[in-house]
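Below you will find the structure I want to go over with you.
In this view, the complex is presented without one of its protein chains, the others remaining in place.
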Amino acid sequence: MNIKKIMLFALTLTMLLLASACGNKDAQGNSQNKNNGAKEEQGSGSIVVSGSSAMQPLAAAAAEQFMQKNTKADIQVQAGGSGTGLSQVSEGSVQIGNSDVFAEEKEGINAKDLVDHKIAVVGITAAVNPDVGIKDISKKDLIKVFSGKIKNWKELGGKDQKITLVNRPDSSGTRSVFVKYGLNGAKTAEGVTEDSSNTVKKIISETPGAIGYLALSYLNDDKVVGLSIDGVEPKEENVINGKFPIWAYEHSYTKGEPKGLAKQFLDYLMSDEVQNGVVAKQGYIPVSKMKVERNAEGKISNVK
Amino acid sequence: MNSRVANKIATGVFTAIAAIIIFVLVGLLSYILYRGFGKLTLDFLTSPSSDFQAGGGIGNQLFNSFYILLITMMIAVPLGLGGGIYMAEYAKPGKITDFIRSCIEVLASLPSIVIGMFGMLIFVNLTGWGYTIFSGALALTIFNLPVLVRVCEDAIRSVPRDQKEASLALGITHWHTIKTVLIPSAFPTILTGVILASGRVFGEAAALLFTAGLTTPRLDFSNWNPFDETSPLNIFRPAETLAVHIWKVNTQGLIPDVQEVADGSSAVLILSVLLFNLLARWIGSLVHKKLTAAK
Partner (left out) sequence: MAKEFSTASERLLKKSNRAALKMEMRGKSIVLISAILIIAATISITIFLGTKGLQSFLVNGINAVEFLTGTVWDMGKDGGNGPSYGALPFIFGSFAVTFLSALIAAPLGIGGAIFMTEIAPSWGRKILQPVIELLVGIPSVVYGFIGLTVLVPFVRNHVGGQGFSLLSGMIVLSVMILPTVTSIATDTLRSLPGGLRESSYALGATRWQTIYRVLVPAALPGLLTAIVLGMARAFGEALAVQMVIGNTKELPSSLLDSAGTLTTIITLNMGHTTYGSVENNALWSLALILLIMSFIFILIIRYLSSRRQYR
């Protein structure tokens, strides 16, 4: 029952923790420096990857495989959102920041400092409840649906059902890509707003007349119907050859050119093993397959 | 209306209200346990979670929850005890004491998300630690401190006055009296309060979203060196707790078996809280018996 002892203990503990925090940082720095200098074959040291929640599983799975091969390396993959990832990487508090949008599109980030590594491509399309009775939509009509000008599926030749919009948060990368390339930047009307593709899919499949937007990998069953846009089916090959307009990169950003373990890990992400393995398995399109590419301004060009 | 009839009706209404409250709880509990019970296999409880495939467990999350709780309590209980002793024994009525009391009230009524955001500002960004268990524990300490101060203060105040005065009359100093008389006899009440507060901390999610993070790094459960990166005991690693996990799989998750994982996790959370509650009660009654028997 000696409070003083307990207090002292707590105090020492706190001190100890603080000390170990500093210690950890030093160790981190050292191992990286060593890495840069010696250029060992085996990756070693430790880096932190942060950012997009959607990309976290991909990065984590790849990191897991990488660490199995390079047992001395330690890669921590955190999630927190694209904004957090970009902020942290430009501050230098993490080595790699994942984002589902171009850094140029985020306000408050000095994109010039950052080097973009495009890891994968994700196709996105409008998805509707199967009862709606529509499989194809023109871009013009899609804009009208999402801006609230068309309020019933009847007007598009579907069932007599009220249209219910399922949105993503304003700052979501999926939303900005869909609005930019699917709706030509039109302003969307209000609707239920959810962050997770799973939840969005669930709402669409359960609510009559619902429409939202999902990554192509979520259209693998008949619970929701992915719409063709202007007659182009939302398929991987149509994204690859540039016919289907709504797609985005998954980016990994580094501050300046990557060095040491960060570089090794990024190289590993671009290797066939990951591109055709984890990337494909998680429903992304390997960036190496793409026949077209897009820059931050949205200009499309053929891959040379 | 006849006053007796009115009386009967009123009694009926109040009984009905009590029944509704009990019904809600029983309904909630049985629903959660019924849904989650099938999931409660050893495998589910110990295997690591999966980010995108079905069939992940909650092993790391469960460990994180208990570990964050432990760290939080290691910081919060001494502080809460100190604060409680100060308020009960040293504080003189006046402006400063009133001010401290207001501070406790403010802290107690702060929404946990606000505490989480403050934690992000200070313990995550300003210190440069990033999402860590320690940041989370500090945020939870703020969240928890007012409750603990109040528990300790009440417990110390409820110690019979003559006990304290007898000790003081023997010429024992104030601090020594606190240490040897007040705290030991207030101990059972404090312990009960601490356990109940633990239940609250265990289920807290909003304060941890921005402080302890949404991920758990690879953990090596054979490595118990707290300063090692992959050690589960390392407090400078991000840690997703069970409560945060439920929120994450439901609102941001990519795994297809959201329902199953969330069902199982909810059942574990509820069972843990139930356990905390029973433990608190059990200790309370045990000590009560001991005290009354000794008298």
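Residue numbering begins at 1 within each chain, and the chains themselves are lettered A and B in the order written.
Everything below uses one rule, namely that a residue touches a chain if its C-beta (ideal position, glycine included) is under 8 Å from a C-beta of that chain, and two chains touch if they have at least 3 such contacts.
Fair warning: this is a prediction, and the values are worked out from it, not measured in the lab.
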Neighbouring shown chains of the undisplayed chain, as defined at the top: A, B
Omitted-chain contact residue, chosen from B:D43, B:E165 or B:D220: B:E165
Identified contact with the non-displayed chain, of A:M67, A:V115, A:I150 or A:A186: A:A186
Among B:A6, B:A54, B:L70 or B:L286, residue touching the chain not depicted: B:A6
Where the missing chain touches chain B, by residue: 3-4, 6-7, 9-11, 13-15, 17-18, 20-22, 24-25, 28-29, 31-32, 78-83, 85-87, 89-92, 94, 96, 99-100, 102-107, 109-115, 117-118, 121-122, 125, 142, 145-146, 149, 165, 168, 171, 173-179, 196, 199-200, 202-206, 209-210, 243-244, 246-247, 250-251, 259, 262, 266, 269-270, 273-274, 276-277, 281
On chain A, residues whose C-beta touches the chain left out of the figure: 3-4, 7, 53, 79-84, 86-87, 106-109, 164, 167, 169-173, 175-176, 179, 183, 185-188, 190-195, 203, 206-207, 210
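We take it that only the chains that are shown with their structure count from here on.
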Between chain B and chain A, distance of the C-alpha-averaged centres to the nearest whole Å: 34
Complex interface listing, chain B residues touching chain A: 51-52, 74-75, 77-79, 81-82, 85, 128-131, 134, 178-180, 183-184, 187, 213-215, 217-218, 226-227, 229-230, 235-238, 250-256, 258
Partner chain B, residues of chain A touching it in the complex: 1-4, 6-7, 10, 13-14, 17, 20-21, 23-24, 46, 48, 50, 53-54, 56-58, 60-61, 64, 67, 74, 76-80, 88, 93-94, 194-199, 282
